[in-house]
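Take a look at the structure set out below.
Of the protein chains in this complex, all but one are displayed in their positions.
Take a look at chain A:
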C-alpha cells in the first residue's frame, strides 16, 4: 500500500499536469460540441431541404469515422494544406468535430419526443422556425435529452485519452512517461482509473439533478 501511494506522490506533478489537460480538453470540446451539435440538430429538423441534407451527411460521415482517423486528419493532413495548428487546439477541434455528430443525434431524438402539436401551435401563432425551436420545442426536449447527452459527454471525456497518441500530454499519456521512469504499471493504471472516476462522478450527479429539475408534468 505504501508503494502504491508513493507512485502518486513521487509523480504528483505529472499526474496533475496530465489531468489538468484532460479537463481542459473536456471543457473546451464539450462546449464546442454542444454548440455545434445543437446547430447540426437544428439543421436536421429544419424546413430547408439543403440544411437537412447537410446535417444528415455530416452525421453519416463523421459518426462512421474512427476518432483516431479524425485526429490523424487534423494532426497530419491539415498541416499539408499550409494550415498550422498546435497539437492541443488540433485535439480540441478533432474531439469537437467527432462528438458533435453524436450530440446532433441526441438533439434530434429529443426534438422527436415533443408532441407535433406543440410546434404546430407555435407556428400557427406566427413564430419563425428559430422561435419554435428555441422557445417551444428545445426546452421541452431537454428532459429527454439529459441521459443520452451525459452518455455522450462521458464517452468524450474518455476519448480525450486518444490525444496522447498525437503529442498532447493528458491523462492518457501518463503510462508511457511512467514506464520510462520504471514505475509499476499496475499502480499507475489504477491511479488513472481513479482519476477518471473522480472526473466522471460529478457528471453522474449533474445528470440526476437535471433529470429531477426538469421532471415536469406533461
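Criterion: contacts are C-beta pairs under 8 Å (C-beta built on N, C-alpha and C of every residue); 3 or more make two chains touch, one makes a residue touch a chain; residues count from 1.
Heads up, the rule we're going with is that contacts and distances are computed from a predicted model.
Colleague: For the complex's missing chain, which UniProt name, "Sulfur oxidation protein SoxY", "Cytochrome C oxidase subunit IV", "ABC-type polar-amino-acid transporter" or "Tryptophan synthase beta chain"?
Modeller: "ABC-type polar-amino-acid transporter"
Colleague: Out of A:65, A:109, A:131 or A:190, which touches the unshown chain?
Modeller: Result: among the candidates, A:131 touches the missing chain.
Colleague: For the chain not shown, which residue from A:29, A:59, A:122 or A:157 touches it across the whole complex?
Modeller: Only one of A:29, A:59, A:122 or A:157 touches the chain omitted from view, namely A:122.
Colleague: Kindly note down the residues of chain A that lie in touch with the hidden chain.
Modeller: Against the missing chain, chain A presents residues 47, 115, 117-118, 120-128, 131, 135-136, 139-140, 216-218.
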